[in-house]
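Of the protein chains in this complex, all but one are displayed in their positions.
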Amino acid sequence: MIIGTAKESYPADEALLTTAPQRVWMTIFVIALIAAPFVLSNYWLYLACLAMINVISATGLNVLTGYTGQVSLGQAAFMAVGAYTVAYLERSLGTPFLLNILAGGVIAAAIGLVVGLPSLRVKGLYLAIATIAASFILHFVFVNWTAVTNGNSGATLAPATVFGIELATYDRLYWLIMPFAVLLVWGAANLFRTRIGRAFIAIRDRDISAEVLGIPLLRYKLMSFAIASFYAGIAGGLWAYLFRVVTPESFPFLTSIFLLAAIIVGGMGTILGGILGAVFMTLTPELLRVVVDLASVFVPDAATLLSPVRTIVFGALIVGFLILEPRGLTEIVDRIRRFFRLWPFRT
Amino acid sequence: MSEWLFFLEVTLAGLGSGALLALTALAYVLIYKATRVVNLAVGEMLMLGAYLFFAFAAGWGLSAWIAIPLAIIGGGLVGGIVERGLIRPMLGESAISVFMVTVGLGSVIVGLVELVWGTDPRALPAFIDTSPLFLGEAYVSRKIAVAFVTAAIVIGLFLILFRFWRGGVALRATATDQAAAYSCGINVPGVYSAAWVIGGATAAGAGLLLGAIGGISPVMGVFGLSALVVVIVGGLDSVLGALIGGLALGMIQSWTSTYVGGEYTNVVTFGIMIFALMLRPYGLFGTHEIERL
C-alpha cells in the first residue's frame, strides 16, 4: 500500500513534503548537508560549492524555462552581472558581502526585466533570441566598461569576511553558499504552492487561454524572467566569492548551454530536476577529466581534448534527453522509486 | 572626393558580406518555412561546411572545383541526417523543445570540429583569384565580389524555384497548411527532408565562401547569429526579407566597423534586433499568425 494518502486536513495536504518517505529522505539529506564540510576533502568541498552555485542558477532557469515555458540562453550573462556587481561593490565600496550578493541578484533581475520586454510583443522563441542578443551586448559591456569591470584583465576581489573571519577556504565558503542554495530552492518550491506558480504553469501550457482566465501574461512572463535573472545574479555573486576573480570569459555562452542542459537532464518543471541536473552536470566534466586522464596513457595530447569533448557531451546530453527522456533524471528516479514501492518504508 | 570613394568601397564590401548574410538567412527561412523549426545550429552547419571544404581541399589535396561540390553535398547530407535523426522524432513536441534540440546540436558540432581540426583559425586554400577588381574607381576585393555574385545567383534561383518549380510549390503548401498539403497528396515528410537538405547545403555553401574571405575557425558559427538577426528583422518566413535584411545588415556592419570600431559591430547588430523585436515582432515582411481558441 502507498502510505500517506489519507489526509487528516487540507493544510497537511498543502505541505511541501506530504509522505513519510519524503520526510525521511529530506532528514537524511539535511544531515548530509550539515555533515559535508566535516567529512569531505578540500577538492570535493570545492565541487560541492560549485554544484550548489549551479543548483541556484539552474533552479532559476527552471522557473523560467521548465515552469513558464520561456527559453533563456542568457543565464550565464546574468550570472556575470551578479559576479561583476559583487566584485565592484567589494572593491570600490567595501560593503558587507550579504548586501553585495543581494545587489547582484537585484541588478541582474533589473537588467532581466529590460531584456524580457520584447516578450510583451512576441512569444515563444523570441525571448530566447533576445537573450542571445543580450549575452553579446553584455559581453561587450564587460570588456569595454573598464571603470567598473577592469576590462579584459578582470576584477580580483578580497574574500568575504564575517566578524573579521575571512571566508577564503572551501570549508568556510560552504557555509556561505549552502544556506543560499537551500533558501532559494525552498523559495522556488514555495512559489508553486501559490497562485504565482500556477500562473507560470498556465502560461507554459496554453498562454492564450490563461489570459482569458484572468492571468496578465506580460506581468507574469516578466516576473518569471526577473526571478530567473535574480537567481542567476545571486549565483554569480557567490561564484565571485568562490573564485575571487571575474573576467569577461568567466561566464561564456557555453555556460548558458550548460545550465539549459542541466534542467533538461534533471527534468524541466520540477524542483528536484533542477537540483539533480545541476549536480549531474557539475560532476560530468570531472568524470570526463578522469576519462581523459586514463586516455592520456594511449593518446599523447589527450588533455587538449578535454574542452571539445565537454562541449560535445553538453550538447549530446541536451539532444539525447529531449528525444529519449524529456522528463529527465527525475522521471528515472521516479521509476526506480515505483519499482521499489517505497521500500524501505513499506507498511 | 576620396572620402566618398572610401565610403563607396566600404559600402561595397558591406554588400558583399551582406549577400553572404542573406544566403545564410535563406537557410533559416527554408527550414522554418517547411518545418516551423528555428534552427539555431545553422551557424554551426555553415562552419562545418567550411571545414569539410578544408578537409577535402587541404587534407586530401583535391582540386577546389571538386572540393566545393563535395562540401556542399556534405552539408546537405548533414542537414538530411539531422532532420531524420533529431528533428523527426520531435514531431509534435513544442517549438521550444525542438529549438533546444538545435541548440544542443550546435554545441555538438562545435565540439566535433574542435576535436578533429583543433581550435586554431586556419586559412582555406585559395580558389578565388586575389588580383583586385575596380568598379569605376572603387576598389573591391575580388573574393567579396565573387561571394556577392554567387550568393545573388543562388538567391535568385531560389526565388524562381519557389514560384515555379513543383517542389517549391509543395514547400509553400506545406508551410501554409500541413494537413491540407497532406490531403493534396504532397509528400510532407519528403518536403521536410528536402528543406533540411537544401538548407544544410546552402549553409555549407555560405560557409565556404565566408571561409574563403576571412579564414575558418570553430567560432565562425557566430556569423549564423548575425544571419538570425536578419531573419528576425526580415521575418522568419520571408525570402524577400532575408534578401533585403541581409544586404542592409551587411552594409550597416561594414559602416560600423569602419567608422565606429570593429568591437561595436556585435552591439549594433544585436541592438538592431532588440529594437526590431519591439517595433515589429513578426519582422518587416513576416506574417503574423492568428491564434484561435
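Chains: A and B, in written order; residue numbering restarts at 1 for each.
One rule holds for everything that comes next: a contact is a pair of C-beta atoms (placed from the backbone, for glycine too) under 8 Å apart; a residue touches a chain by one contact, two chains touch by 3 or more.
We adopt the following convention: contacts and distances are computed from a predicted model.
One chain of the assembly is not displayed; among "Lipopolysaccharide export system ATP-binding protein LptB", "Nitrate ABC transporter ATPase", "4Fe-4S dicluster domain-containing protein" or "Formate dehydrogenase major subunit", its UniProt protein name is "Lipopolysaccharide export system ATP-binding protein LptB". Although one chain is not drawn, the whole complex shows that of A:Asp205, A:Glu249 or A:Glu286 it is A:Asp205 that touches it.
When you scan A:Ile196, A:Val245, A:Leu272 or A:Ala295 for touch with the missing chain, the hit is A:Ile196. Within the entire complex, the positions of chain A that touch the omitted partner chain are 10-11, 13-14, 187, 190-191, 193-199, 201-202, 204-206, 208-216, 223, 227, 269.
Criterion: only the chains that are shown with their structure count from here on.
Between chain A and chain B the centroid-to-centroid distance comes to 33 Å (mean Cα coordinates, whole Å). For chain B in complex with chain A, the touching residues are 38, 86, 89-90, 93-97, 99-101, 103-112, 114-115, 118-119, 225, 228-229, 232, 263-264, 266-267, 269-271, 273-274, 277-278, 281-282, 291, 293.
Those residues of chain A that touch chain B in the complex are listed here as 65, 69-71, 73, 115, 117-118, 121-122, 124-126, 128-130, 132-134, 136-137, 139-140, 143-144, 208-209, 212, 254, 257, 260-261, 264, 304-305, 307-319, 322-323, 326.
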